[in-house]
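Reviewing the structure listed below.
All protein chains but one are shown at their positions in the complex.
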Amino acid sequence: MITMPTTLDALNSLPPASFVAALGEVFEHAPWVAEMAATGRPYSTVAVLHEAMMQAMRKAPPERQHAFIAGHPELGSRVKRAELTDHSNAEQGGLGLDQLNAEEFARFSRLNAAYREKFAFPFIVCVRRHTRDSILTQYQRRLDNDAATERARAIEEIGLITRLRLVAIVDGPGKPETTGRLSTHVLDTSAGRPAKGIKIELHEIGASARGLLREAVTNADGRTDTPLIAGEPLRIGTYELTFHVGAYFGREAPFLNAVPIRFSIAEPEEHYHVPLLVTPWSYTTYRGS
Amino acid sequence: MITMPTTLDALNSLPPASFVAALGEVFEHAPWVAEMAATGRPYSTVAVLHEAMMQAMRKAPPERQHAFIAGHPELGSRVKRAELTDHSNAEQGGLGLDQLNAEEFARFSRLNAAYREKFAFPFIVCVRRHTRDSILTQYQRRLDNDAATERARAIEEIGLITRLRLVAIVDGPGKPETTGRLSTHVLDTSAGRPAKGIKIELHEIGASARGLLREAVTNADGRTDTPLIAGEPLRIGTYELTFHVGAYFGREAPFLNAVPIRFSIAEPEEHYHVPLLVTPWSYTTYRGS
Amino acid sequence: MITMPTTLDALNSLPPASFVAALGEVFEHAPWVAEMAATGRPYSTVAVLHEAMMQAMRKAPPERQHAFIAGHPELGSRVKRAELTDHSNAEQGGLGLDQLNAEEFARFSRLNAAYREKFAFPFIVCVRRHTRDSILTQYQRRLDNDAATERARAIEEIGLITRLRLVAIVDGPGKPETTGRLSTHVLDTSAGRPAKGIKIELHEIGASARGLLREAVTNADGRTDTPLIAGEPLRIGTYELTFHVGAYFGREAPFLNAVPIRFSIAEPEEHYHVPLLVTPWSYTTYRGS
Partner (left out) sequence: MITMPTTLDALNSLPPASFVAALGEVFEHAPWVAEMAATGRPYSTVAVLHEAMMQAMRKAPPERQHAFIAGHPELGSRVKRAELTDHSNAEQGGLGLDQLNAEEFARFSRLNAAYREKFAFPFIVCVRRHTRDSILTQYQRRLDNDAATERARAIEEIGLITRLRLVAIVDGPGKPETTGRLSTHVLDTSAGRPAKGIKIELHEIGASARGLLREAVTNADGRTDTPLIAGEPLRIGTYELTFHVGAYFGREAPFLNAVPIRFSIAEPEEHYHVPLLVTPWSYTTYRGS
């Protein structure tokens, strides 16, 4: 069940039980976090509310905290998908963790097992900030951590996950920044004007696969009508924009036809602007602003 | 049997029979072309010799000319490969026409059949100037020609084929240009100097496959020690250079890692220079000189 | 006397005499234009009002039209400056026509005389869309026109002049576009971010002089806080932006220090965006959007 959006004002004035009903799912299987946060009301901003919930979790007795962390679902576990809460389910769908082939599934399973063996809790990551490949990289790096570092790391990820959940259901002042933006702009520098009507594709480039995320066509200002990605975190990973400039310039046997620009995103909440300055015989790209 | 290289001077002074023995295979199964050319000696340049052989062929009686054209091997015919002359065999090896999958083989067979049905001679193309994809494009375009146009087109291709063969076996002044060149150059414009040690790959990009043609590493001048392609015609087609700039700049989580530059070659005997001006956050490429 | 700004609504409802008092100066010494326009009220937009005034002028009897055109002040005439209306005075101040040296003054005087000799009315040009150099070019081109063409040309310029005057004093819907924009943006492509704190100068580059129009410093987004020019027409002419990148990069003995970008503006009501992508060793500029 996805909780309906509400406002910070409403939350500030609800009876405690209703407050917990509204926010209880934000922290996975842990309504006690919302219970503790209910006592600190009113909150001036959404960010302050989120910080109060994180403090409640950080100050919980070790057993309770451990049980909370351990109660998170396993990543990559197909058989457990039915047991994910609604939130986790939606988050993993977009990434393609539900589409693992046999080899990948085995690899995830091994990493899951190794992780649980070492840390005695499941691997927790804010999947909405990641691609399948960057999650694998995370697994490998974090397996090298010691227990204390990794427990802090898990809590940090829980902070990212719950921040997204809270922002999704609470309207109000002082929302923390949880979304990034990917945009482009095509200039025809042989004509000195925006390139209109260029077909663009955006792919995610994984180690074992390539997924089409978006198709668009440039408008009269050489931009796409809406950003390529906006309103959600950018997933850490590698992407390729393909600009179909051959059709735009309309020459026979063109030197440049489909121009691929491959780049990586490391900061999910930032703005990545990746423009193309193009002629039939040359182009320039860069991280813009 | 591949004829051994010789010199124009030697050819000019050989007895006619030896001249024919030396050049008889240049025009497929048609030693009579060399026989006629033998009478016009001496030739001042290799280009003049080749033109004399082409004239001999063009002036031949229609039946002889037709038989000559009809005597060329079918393209894409696996079962006929054993009957190709040594020259044709070597030329098709490089292109991958011997590696057609079942569907492609069927397509080539259909096109071959349609072509022969319409023109009553096999499809002739200078394969060393082509990729598998550009040959398919040729088939489709040339099937639309009328008989006279296509006969002229076949002779034109025979001119390109025999020019390559002649240049390969005769040393001497005035060789016609039969080779192109593909080169690159990487400049690190954040440091103002050539980028040394950048790994580069060159792939042929076909509609159904991608073939690795070359791997190289840039030297202290930002160039490859030898051109990426030289000493042969460039094959009409689409290519991709991949520059591994991430390892060169050595940053963690780089914005640019493997930079692909995709371009098409339309003129097999030209020089294509495709440089990269690169920083960790931007790059420029262009057809240079 | 400069008329105070008013609104289209107010103009639509004023008594005719007040309407003429408000707009009588828009057409130089020709209150009869406003008188005729007063009868066509109400006007739905400022553009429609202006067009109605232009129609009144175009339909006037030839003698009246000629007297109107002939009543305009001479350009470049120092002795006549006192007789300019307030509007003309302000317009010529910015251009520097009042700062002609002896030689230039003589040249303007000769051109004025030649023009009057040929056409029997003074040279009329919308000076706010021009630099001193582009006016000289105009003189020379227009002297080649025949009388009919040049009379039409003079009326066209009067249209541009009066459009600016009307827009300046009337608020309301449907104002015609009378202003252009010049902007810039500096990206440090060696760091992948906007270049903050770059000093910029904008000069007008005339044949005989160079005038500093603007100084600015880039902000955190690599832009100037306000456009380099906005709110007025861009003057047709040649400009130079100087970007002080040496101080920004802070290297000793820099390869690039003051980077000049020289460009010409031909369309006064357009947006010219002239960005700089720069590293310590390279830069790119282009007409952007």
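So that you can tell them apart, the chains are marked A, B and C in the order they are listed, and the count of residues begins at 1 in each.
Rule of thumb we're sticking to: a contact is a pair of C-beta atoms (placed from the backbone, for glycine too) under 8 Å apart; a residue touches a chain by one contact, two chains touch by 3 or more.
If you're wondering where the values come from, they're calculated on a predicted model, not measured in any experiment.
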Practice task
Can you work out which residue in A:Ser109, A:Thr137 or A:Ser190 touches the chain that's missing from view?
Solution key: A:Ser190
Fill in the blank from the handout: The one residue from C:His29, C:Arg58, C:Arg210 or C:Arg262 touching the chain left out of view is C:Arg262
Practice task
For the chain that's not shown, point to the residue among B:Gly24, B:Pro176, B:Gly192 or B:Gly206 touching it.
Solution key: B:Gly192
Exercise for the section: Can you list, in ascending order, the subunit C residues touching the missing chain? Expected result: 238, 240, 253-260, 262-264, 266, 281-287
Practice task
Quickly run down the residues of subunit B that touch the omitted chain.
Solution key: 185, 187, 189, 192-194, 221-222, 277, 284, 286-289
Handout entry: Where the missing chain touches subunit A, by residue
Key = 189-192, 255, 277, 279-282, 284
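Basically, only the chains that are shown with their structure count from here on.
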Practice task
Quickly list, by label, the chains bordering both subunit A and subunit B.
Solution key: C
Practice task
Point out which chain occupies the most central position, where each centre is the mean of Cα atoms.
Solution key: A
Completion exercise
Per the C-alpha centroid definition, the whole-Å distance linking subunit A and subunit C comes out as 50
Practice task
Let me have the rounded angstrom distance from the C-alpha centre of subunit B over to the C-alpha centre of subunit C, please.
Solution key: 59
Problem - Residues of subunit A whose C-beta touches two or more other chains - result: 284, 286-287
